[in-house]
Structure formats: C-alpha cells, structure tokens
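Every protein chain except one is present and positioned as in the full complex.
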Amino acid sequence: MSEAPTIDNPEHETEQVHTVAIRFAGDSGDGMQLAGARFTDASAIFGNDLSTFPNFPAEIRAPAGTLPGVSSFQVHIADRDILTPGDQPDVLVAMNPAALKANLSDLAPAGIIVINTDAFDERNLTRAGYEVNPLDDGSLDAYRVLKVPMEELTKTALEGSGVKGRDALRSKNFFAVGLMTWMFQRPLEPTLEWIADKFAAEPLVKAANELAFRAGFNLGETTEMFRHTYRVQPAPLPPGTYTNVTGNQALAWGIIAAGQAARLPVFYASYPITPASDILHELARHRNFGVRTFQAEDEIAAVGAALGAAFAGHLGVTATSGPGLALKSETISLALMTELPLLIIDVQRGGPSTGLPTKTEQADLLMAMYGRHGESPLPIVSASSPSDAFEATVEAARIALKYMTPVILLSDGYIGTSAEPWRLPDLNDLPDISVPFAIGANGPDATFLPYLRDSRTLARPWAVPGTPGLEHRIGGLEKEDVTGNISYSPDNHERMTLLRESKIAGIAADIPDAEVDADEGAEVLVLGWGSSYGAILAGVRRVRGRGLKVARIHLRHLNPFPQNLGNALSRYRKVLVPELNRGQLWRLVRAEYLVDAVRYAKVQGQPFKAGEIEAKLMEMIG
Amino acid sequence: MSEAPTIDNPEHETEQVHTVAIRFAGDSGDGMQLAGARFTDASAIFGNDLSTFPNFPAEIRAPAGTLPGVSSFQVHIADRDILTPGDQPDVLVAMNPAALKANLSDLAPAGIIVINTDAFDERNLTRAGYEVNPLDDGSLDAYRVLKVPMEELTKTALEGSGVKGRDALRSKNFFAVGLMTWMFQRPLEPTLEWIADKFAAEPLVKAANELAFRAGFNLGETTEMFRHTYRVQPAPLPPGTYTNVTGNQALAWGIIAAGQAARLPVFYASYPITPASDILHELARHRNFGVRTFQAEDEIAAVGAALGAAFAGHLGVTATSGPGLALKSETISLALMTELPLLIIDVQRGGPSTGLPTKTEQADLLMAMYGRHGESPLPIVSASSPSDAFEATVEAARIALKYMTPVILLSDGYIGTSAEPWRLPDLNDLPDISVPFAIGANGPDATFLPYLRDSRTLARPWAVPGTPGLEHRIGGLEKEDVTGNISYSPDNHERMTLLRESKIAGIAADIPDAEVDADEGAEVLVLGWGSSYGAILAGVRRVRGRGLKVARIHLRHLNPFPQNLGNALSRYRKVLVPELNRGQLWRLVRAEYLVDAVRYAKVQGQPFKAGEIEAKLMEMIG
Amino acid sequence: MTTEARYTRQDFQTDQEVRWCPGCGDYTILASVQNFMAEMGVDRKDIVFVSGIGCAARFPYYMNAYGMHGIHGRAPAIASGLAVARPELSVWVVSGDGDAMSIGGNHLIHSLRRNINIKILLFNNQIYGLTKGQYSPTSETGKRTKSSPMGSIDFPFNPVSLALGAEATFVARTIDMDRAHTTEILNQAYRHRGSALIEIYQNCNVFNDKAFIQLTGREERDQNRINLVHGEKVVFGPNRERGVVIEGGTARIVEVADIGIDAIHVHDATAPSAGPAYALSRLSHGPFGPTPVGVFRSVDRPVYEETLQQQIHDAQAKKGPGDLGALIASAGTWVVK
Partner (left out) sequence: MTTEARYTRQDFQTDQEVRWCPGCGDYTILASVQNFMAEMGVDRKDIVFVSGIGCAARFPYYMNAYGMHGIHGRAPAIASGLAVARPELSVWVVSGDGDAMSIGGNHLIHSLRRNINIKILLFNNQIYGLTKGQYSPTSETGKRTKSSPMGSIDFPFNPVSLALGAEATFVARTIDMDRAHTTEILNQAYRHRGSALIEIYQNCNVFNDKAFIQLTGREERDQNRINLVHGEKVVFGPNRERGVVIEGGTARIVEVADIGIDAIHVHDATAPSAGPAYALSRLSHGPFGPTPVGVFRSVDRPVYEETLQQQIHDAQAKKGPGDLGALIASAGTWVVK
C-alpha cells in the first residue's frame, strides 16, 4: 500500500490506509479483467480516486494455464488524488500458478498474496514451469500468503443453485471480488446491482455470480484466516459527478462531442486494429447520435472514406494504430494538399512492425511528424490520460476544422485500455468549434476561389457539394495560390509550401502557452507528453515530497509547440525528457531549440512507474 | 557561355569558349529531349565535360503550343570539368512562342536566341498568351536573335525524300540539332550514326532525319546570317573510357553490378511511377543477366515481393518515388523486424501528395528516416549525381547484405533524368559484397538460432529455404533475442530495440569519414547531400575563385552519419545546409550535434544553381 | 436531387484546358458524359466526380461540377465516404485500368459488393497512359511494352468477370467511339440504385493505338460487336446471322442457321443469378474477337447508405436522438460533494 504503508500493525481489525494497489491475475479464461473492473467500479462509487492498468496477453489466446496466457488487471485506489496504477501492487490475487509466477516479481515487499489453491495441481504447475510447488518450498516466505480453495468454495456456495461443475467454476472470479470487497471494505451494492443488470436475461448465471460474490465476502467475515481489513477513505476529489472511463471510451465520446460542438455529422471510418478497435465498437453503438461508422476494407480505404466525407462536409474521422498509420500516410498527404479537415487518431502500441500489439508505446511521434513524402506539416495533439482523451479529441477537431487541415491525435494502448475516474464536464462549456461553410462566391465575377485564404488563419474556404455556384475541383497536384488550379510554376510551389507551413506554424498563436508547474528555484525541468503524464506528475510529487525542487511541463500540442516552450526550457539547467520510445520528443526539442536535453527512454511496452521518474529526477538533481 | 563569356568579339569567325549552355525548347511533341540528347552525345564523344537537365511537362500531355506543353533540355558543355547544367543558358533554341515565353527569363544577358519563325503564327502566339508577336515588338532587343524558318527549310530539305507534309515536320528537331552542331563545331558522325542505327528499320524516317540534320548544319555553313561559330575544346578529363549516363540508367546498372558483386540473383519488383519507372524499363531489358523484374499491382505488393525474394536468398530491390515510399513503409518495417536485406530506392520528386511529379526535390529524407511506426532505424544512402548513382547503389546493397537490414537509397528526379559523362569503372574493382548464407546449425543440439548475431556487425544469419536443417520461422511480432521466437517480455523488447538501433549505429564504423574539402582557415562550411553536389561544388569553386575560403562536406551516408561529422562541423563558425526542401538534413544535424546550422531551403521543383550557392556563401562569409 | 435545371453540354465544361493527347479517346468520353449530364437533369451542385491518378483521372478538372482528383487507386474509397455521408449527391468515379484494377483493385471490389451508390467509369485503354506505356492488368499476355520488352507474362483481368465475381449489382461495357451507346449505358447506370461498373473501351492513340479496332473498325465491328440488350436474343454479325447460346454454364458462339433462333440465349440483365452474365463475359477475354457490349447485369439489392440511414432512423426511433450528457454518464456515476 504504497505511499503509506500501514499494514504492519497486527492488533487492529480495520486499518486505515491511504492507497492500495491490487492486482487480479489469472488465466485469460478466468475473467480477471471483469473482476478488476467490478472492484474498480465499487471503489469509484465509494469515492476513491483510482487508476487502473489492464494487461492482457497478445492477440492470440494462449493455452490455458501457461505464462503467455496470463491476464491481469491492476487497480490503485486512494483517499487522495493519484495518477498511476501503482508501481508495485500491494496485493496479488493469483488464480493459478502461472499468474503467480508471472506477477510475483512485481509485488511490493511483504505484500499480500491471495492464492486460489485449487489451481495449484501438478498439471498447472508444470504448465507454468514450476518444478516444485511454490506453496510448499518456502519461496513465498517473504510475503503474507492467504490460501483459499476458491474453486471448492465457489462450488459449495453454488450447491442447489442449479449451476454446477465447470459452469460453477466460471463464477470464481466473483468469489475473488467478494473476498477483496470484504478485505477492503467496499460496498456490496454496486457489484450486486451490476450482476443483476448484466445477467438479467440469464437468471441462473445471475444467481451463481451473486452467490459466489457473497460467498467470497462472507469467507472474510467469518473465518479466522483473515485478521485484517483495510479501509481506504473516499478521496477529497473536486466536487462533481464522476464516472469511470477508459481512454478509448472517452475518445469515442470526444468524437461525438466534437461533432456536436462543430454542428457537423460525424463520419467515422476505420479498420479494426488493436488497441484502437474499441473506438469503433463504441461509436457503432450510437447510431442514434447520427454517427455514421464505416468499417472499411483496410486502413487506406478508411482514411480515404473519411476524406471523402470531409469533402462532403462531415467531420471525417479515422482511428488506427501504428501499422495502420503507416498505411494511411499517402492519403493524409492528399488531405494536406486538398486542405480538408480530417481527424486521424493513432492509439500507439509497441513497434516496429506487428511488434507488441497489446502493449503500450509512444514511438509513433516522429512518424506523425515526418512520415509523409514531401514537405507535409500537420498539427499533432496528444492525450495525457484516459479521461483527458475527451478534451484532447475536441481540441484536435477544433484545429482540423478551423485550419482546414488533417490533424493527428496521439493516444496509446495504456490510455486506451486503462480507466480512471472522470469528473463529467459541463457540456455547456464545450467550445463552439463550428466553422461556416462557404456559401457564396469570393472572387471576381462571382467566381469561387477555393484557395483564397482567410488572412488570419490561412485556412481556405470549405465549400461542400450541394452548394450552388461553388462547384470546384481539388486534388493532389500542386495548386496555384488563390485559384487552386493546377500549377507547376516553381515560384508558386515554393509559395504554397511556405503557406502550408505557415498555416500550421500559426496555430501556435491559437493554443495556450505550456503550463510550467515549477518550484521557485528549480533547476531541473521534466518535459513529457502523452500517457506518461500520471507517472511523471507522481514522480515529481515524490521528489517534492523529499523537499527538492523541480519543474514540469506536459505537452498537449506537439506540433506546433506552444510559443513559450523554447523560452521555458532555456530557463532550466537540465531538461529531462522521459518517453516510452528512444527519444522522439527529445529529438524534436533538440532540433528546434538546440537545448541539450537528456532523454529517459523506456521501451518495454509498459508505462513509466512513478518511482522510475522519481529516481531519475533524483539523479539529475543530485 | 557562363564562366567565360567571350562571344562579344564580332571579328573572329570561330571563337574559343570555355563553356556554353544551350537549351533546346519546344512543344512536347517537338522532340526536344531527343534533340538535346543527340547534341549531348556528340559533345561527349567530342570530349567535352558536360551536364544536362531535361525539364518536361507534368505527366499529362498538354495541348500543343501552350505553356504547360513546353518541354526543354539544357546541356552544358565545357573544356574543363563542370558540375551543373549551367545556371543560365547562353543559347536558347525556341521552337515555338510558348517555348520562348517559358524560357526567356532564364537566358543569360545578351544571350543568343535561335527561333523557329514558322511557329510564330497567330494561333501559336495566342496559345502562348502573346498579344503581340515578340519578334516584332522589340522585346527581344537585348538578345542576339537568329530567325530561322525551320519548318520551311526542313520541308524543302526533304523534298524528293518521299516524306512530306506533317511527317516532314517531325524532322525539324534534327534540323535544329544540325544547326547547333555547326554553330558549336561538333562532329557530325555521332548523330549520323545514331540516326542510321535507330531508324535502321524505317528507311524513310532515317533518310528524312539525316536530310534535316544535314540541312541544319549546312544552313550555318552557307548563310551570312550566322557569323559566328564557337568552339569548346575537349576537357582534360581524367583518362579513361567515358559514356554519357542518366542517373536512372546508372542506378539500374548499379543494381545489376550489386547482384554480381554479391553473387546473388537480382529480384526487382516495382510499380511504375515518375520519375523512377525508367529503372524498371532498363532492368526489364536485361533478362539475360538473370534479373527478374516483377511489375507488381501496387507499391505494397512490390516491396512485399522483393522482401519475399530476399527471404528466398535473392538481392531484393524495389524502387519508387515519394507516394510509393509512403505506401511501402509498413512492409519496410517488417523487413526491419525480420532483419532481411532489402534495397529500397526513392527517386524523389516534388511533393507533398501528387505534387509536381516530373520535378525534383529532396523532401523525403525525414520520411526515409522516420516514416515508420515504432522505433525503426535503418541506413540511408544517397546518390550525388547521375554517374554516382552506380556506386551509391552498390554501397547501399553492401550495407543491406552485410547488416541484414533494409536500406533506403535516395536519388531524385534531377539525378534520375539528367545525364553526365561517366568514366567507366574497372569492374574488377567492384567490392566483393557477398555474404555467406548460413548452412549449418549454430545453436546447441544442432539447432538453428535465427537471431544469434554476428558479434561484430550484429547481423543475424541468413538461412534461405532449401537449406536442410535450418528450417525456421520469422515474422513481425517482437522476437526473442537469439532464438527469434515470439516474445512479449518487456526486457527483451528493450534489448531488441537497442540491438536493432546499435546494429544500424554501428555501420558508422564501416563507412569512410566525411571528406572535408576545406581551405585552410575557412570559417564557413557548406554541408550538402544528394543532387545538390554539383551546384554546391560549383558555387564553392566560384567563391574560391574570388579568393575566399570555404569548406565543404557532401554526405553519401545520411544514417548513420560518418563518425567524424559532429567534430568536423564543430570546427566552423558557420555551417550552411542547402537543401531542396525546408531543412531536413538541417534538422537532423541540429538534433544530433546541437550545431546552430543555417539552412538554405529551396522548394521550387528545380535544382540549385551554382550562382545561388555562391551568393549565399558570400553573404555568410560576409 | 433532380431539379428543373436544364443544361446544355457547355454548362458542364470548365475553364481548364483539356490536356489529353490529340486524338485520345478520353475526349469522346468527356463529350458523352457532359452531354449525358445535361440530359440527366441533376442539379450541377449535386454532382461530384472523384478520380484517382492517370490520364483518365484528369477528368474531374473538365467537368463543371464538384470534383476531387484523388490519389492513385483510391477513388472508390473516397467516393464511398462521400456517398455514404451524403446519399443525396450523384457521385461518379472516373478511373483507368491501372488505377481501378491494379493499385485500386481492392477498393473497387469492395465498393461493388457493398452496393454503394457510386457510378464507376473505368476507362480501359489496356495500358498505363500517364506513366508512358507500361502494360496494365488488362493488357493482353505477350504485349511488348517498356516494362515488358519480351512480352508481358501477366494473364489479364476481364473487368466484367471480376466485377461479377465481386457481387456487383450493375455491370456494363461500352466503347468510347460509340457516343450513343455510351450515353444509353450512363443513363441506365444512373437509374440503377447502387454501385455500377461501366467498362469503357478507350483508345490510347499514343501508347496502345487501335487496341479496340476489332470493335470500332469499319470492317471489323460488324463481325465482332455483340450487343447485349435486355430481353432480346443475343445475335450479332452483319446480318445478325450469329448468336450466342449458353449451355451448362458455358456461352458459345453459333451460327443461328445451324441451331435455330429458338436456342439462342435471351439476355436477361436482371436474372437472379449472376451466372448468365458471367457466362457472357467469358465470350471474350479482351477485345480481340466477338465481344459483348451493353449491360451485362442490373439487379436490385439494398443500397449501403440507405440501410445505414435506416439504422440511424431506427436507433433514433428506439432510443431518441443522442443525448451526450446521458451517454457519458451511462457507465454509472457517483457524486463527490
């Protein structure tokens, strides 16, 4: 129970702790994601701040009981605002030997292990690669081990319910949730309500899960074995209505919100790819919002269709992950040349090539920046956390529409699949990001000049089919300034190249300065972007907790950079750039500002831990 | 006759000049590319150094007589070694009004204009947008204008040949070549031989072209109108056998040479695209070399097939231009992950999107560097001139094979389509770039470990199908170090990311240091890459001609950089980086070495002129 | 969508110079299309032409309507987005044999199976024109081009067969030179609900001249042109003395006299099975002998964007129009005071 370890007092029955991180781990088939989500929701409703980290095996289902088949869900709950799912879990629920083996090394010193002993048979031990049973060989002595025959107990609980055998075992995840619910004194209702709602149509399953859940809870209440419960008080979060949201969900909702804020119908075209597919799934559910989802034959068709819809006057959106973004690049370049608004979302995963499809990484930044032929600048916006994806999406759409340009929005697998509480925004505060369509001639003799730019934004007018008198043609060949006719003139090409560049550069004046979260007198600044937000801020807090000074900038806009960035960086003796890549933002700021920044590169498919940032900062401040 | 203007002496009949640049310009249908090439070959055989610049309209044939339809070919000949096609032509051959209009502004002050007066009728003048005939309104007074009714004269020459009317007019380009051949005292034979050879099967056409050519030559000999001939002596080039070669040709031959040097069959897969298609055309002609050409259905298939062939043990090659490189990026990333040798050629053109397909640009460098998802470093090699493309190609193949990696070779439209004399290399000097296939087990128990690396190069073994006992599987998911099995381990991913990075970085030790062509005491260094080689060197020579000091580096290797580059740059007060883009190498060296270089960005679809580099250097030297 | 607006061909001309080679078949097709557009009666503002890259793909610049000159091969994808977003528009795709069948093959077949209301004009000149004369996926085997100096070794597609294999609901073939026939086919395609593929044999007089001479030559055409007319016997020849029978799935050319007119196949473009149309498409594999032209197939099937629209209506009818506030609160909320 990191940040406030208070569990070493055996006298008390219920202990107050500030934070606790629990990891549910089991086989892919054991329902651990569900277990984690249920515990999370109950904690959310109880009022804790929280952060989650689902970690599931790569795409293919691995054989039951093996290490590659292990699936886990970590949830960090706290009585104060927290930022990461916790560096080390305090509690590990291990449903089988493989889950124990795969996760043990992460567990906090002297942490608690809750073990489903029924799964520790010969067969499973061998599958997990254990030669001796770890429950017997003393290898867990440094931990507090609680052995629970969950399968037996679940079966017993279900006796008479009509559900038995293998089917009964399916409910064992609810048994585990029940036990943890007791141990951490969560309310029972949210989970019971969820079960009732979800399985309304399957009364047998409903009854079974309820029984298992209660049995788990009751085991805690009634047995000697568990001497302790822990209580994590509600966190004093800012007042408001909260929900628990994943990044993909928030992003999908952000797309709908952007359509409303722009007063445009949304056209979302996509080809499924991990970890972006859930955005498609979410949007497909909401036809009543008028959202058109189009599952294309491939990524090129998806971005092509979104571009066609943009030409038609819709908010054209497409989402993918790295391999798909690579495929879309030629079409993005067409969007850039035709200067049509288009929102391209990249939920980054581990690369290169197919890489680590279910893991997280931030290594597509340079591709977003430079992955097109010719001079083809475009704005890049990033989301920093699951809930932040909502606002980031609206902001990306705002820029696309106002500046008539494709925009790349970077999220990542960690943001996309993990969850955190989100204070619901007041939708009346959504910015008005609508832009008027051109409806009349803008040239001499009532002609329409599709490349006559707005003098302030340098955006060209958006004249959509159906508008009388504005019939015009656009395309990928170099355009003549103002008229948009094809032009091979050398001077015009240079002028247009500069105009496209200036238009994007000019957005810097239309975005907020980077916020410098600085201690007076700090000499080290840490510069981050994207999903490392939580870990960096938590790391910074720890450093501050040690009485040291540090400054922090977290970027939403990666192209153009905020106007004050160069100046801000130059004020610090050392600049640290932690990234889940080999130093991509680092290269950009070096080239842009000639600042001798230090990179902190982590490429493990895993998010930063607060402790890692803390340690690195200590070293630099040192 | 830049660099030595000596034509203002009206007394002499034949004047010696050091250099002269002639531009043949006419309608696309007028055969100007052919005319230029004939004149060039005759000059080459005569022994001049030379450089050419074909400039033709974008892909679609424009209407006859209009400005977009103008096609031109500039050839620069000299009695010394020259580097560019000449900043300003000394002589303009204008076959119609549009050709005059489009090219006049480039002509050197007091230059010569040879005009085909027959084409200056109402219709053509209007098509070219002339309201008054420029031959009448005094607008050409500043030039020496020679009016020749070429069409009439050609027709007359062909009387009795059996070729008449429109057909006869087809030969007027040879009339123009004949006239220039006389004016610059070229030998007649090369052109006559070429005609005889080329039209052997069409005796009528052969006769017509020969007659027109001789008529042009004779017109000079016999009329009063031309008081001058000029003589450009052979250049004292290094001894050897020379041919005149375009970059695409040299590159295609370089591919064949690389195959021989590697003792591997060549598999070349490509989808046609301007300006790279000629490489396919050239290779397709040489089936007797065992070269397999595969015209794929698209760029993705082309690179996929080349990669399949690489897996099969061939030298897999694919070429394209910017839009195609964008499409290939996902597959290149697979090549990088599977660590197979692959040569990817990008003959860059004007971008973004379809851009300026027939114009030149250097704006794909950052895409070559970063245009892939995830961390995916690969070596980048560039060609500096048409003839240099041969060696650059062999070098790129060498790296691909030795380091088992995809390599991107950057050429551009200017290199690809223009020509220069090339001293034929001694093929015995071709490096041996062969690498042995794996033929036996390399692991315990006679197992094969496809990712057990060579400790020096970090290359993995290349075991090709057909080799008994080495059956193995590779793919795009992250690989376990040594075994190549799929691995989702965080540490392994980081290790492999670093290994892939180190392998590429390590190539720096296997390439020559950058050659610094420096005057003692120079404070300004100019850093270039690719096709600006000639213009930069010529500009530097001019600056030196003025007695000023300057240093110069021209890079063949763009990733990794030569080991001495950082140091070399740091020794100069100012570093100028001229590029046909908005500063791409400039960004790379800034990020890498934190050197406050100055960019000289030109994005006009046209190569640099020596004068531009000279002027910029003068400004910097100050 | 149709209005009172009445146009002449000139109304569809633009101020852009037409930049095809003199004599190119594209000019004729442009004239036919402009003429047809004037007849079609759709308001100019509601017409969109989308193309890829190629000589043919320059087309939108010459049509006074909305237009996008896209990138190589992607026009069907772009047009799909347009048409699905705005079903009230009249969306036309212009593409070459390289653009549509080579790099764009995947988008082509998928847009056909989805039955999105786009009309795809495939200008088939059996060559890559714009890139100056390489063989294309419709070039005949053995063709010598710049990229196949010893003869192409690719077996070509038959665009009509491919479209039928891809579940197209409307497939036709016509010829650049025959403007009346082209216009008639355009008209039928326009009236069809859903996607339409119209293969137009187009002469590229620079890189593949006379490729269609068997169907356009004065002498040859009567021998070779098989007009498919819905509801009529498939007969052809100068005196309609030859005909087509389909037996066991194979179409064959016969002398009508030998077999009797009753045995001759009656063309039914609306046949429930695509089998007969496919059988007819196999009569020729390239325009080198007797070759059918006309509408091979024209059948009804739900149009993608109409069904999508319907789902939107149904969802709104069931759940009401979207309420964003309710949506973001839908996964359960709690209140912090």
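In order of appearance the chains are A, B and C, and numbering begins at 1 in each one.
In this text, a residue touches a chain if its C-beta (ideal position, glycine included) is under 8 Å from a C-beta of that chain, and two chains touch if they have at least 3 such contacts.
Predicted, not measured: the structure shown is a model, and the values here were computed from it.
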Which of C:78, C:94, C:251 or C:295 sits in contact with the chain that's absent? C:251
Of the residues B:307, B:325, B:365 or B:595, which one touches the chain left out of the display? B:307
Touch with the omitted chain, as defined above, among A:198, A:285 or A:495: A:285
Touch as defined at the start, partner being the missing chain; which of C:18, C:166, C:253 or C:336 qualifies? C:166
Tell me which residue among C:23, C:217, C:260 or C:302 touches the hidden chain in the full complex. C:302
Under the stated touch rule, tell me which residues of subunit C contact the chain that is not displayed. 102-106, 109-110, 113-115, 137, 150-151, 153-158, 161-167, 246, 248-251, 265, 271-280, 282, 301-302, 304, 307-308, 311, 314-315
What is the set of subunit A residues that contact the non-displayed chain in the whole complex? 59-64, 66, 68, 271-274, 277, 280-281, 284-285, 287, 293, 295, 297-299, 323, 353-354
Listed in rising order, the subunit B residues that touch the chain left out are 41, 44-47, 190, 194, 234, 236-245, 249, 253, 256-257, 260, 265, 267, 269, 286-292, 294, 296-298, 300-302, 304-314, 316, 330-331, 334, 338, 390, 423-425, 427, 465-477, 485-486
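In this section, only the chains that are shown with their structure count from here on.
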If you tally contacting C-beta pairs, which pair wins, B-C or A-C? A-C
Averaged-CA centre spacing for the pair subunit B and subunit A, given as whole angstrom: 46
Return the distance between the CA-based centres of subunit A and subunit C, expressed in whole Å. 44
So which stretches of subunit A touch two or more other chains? 330, 334, 338, 475-477, 486
Can you list the subunit C residues in contact with two or more other chains? 53, 69, 71
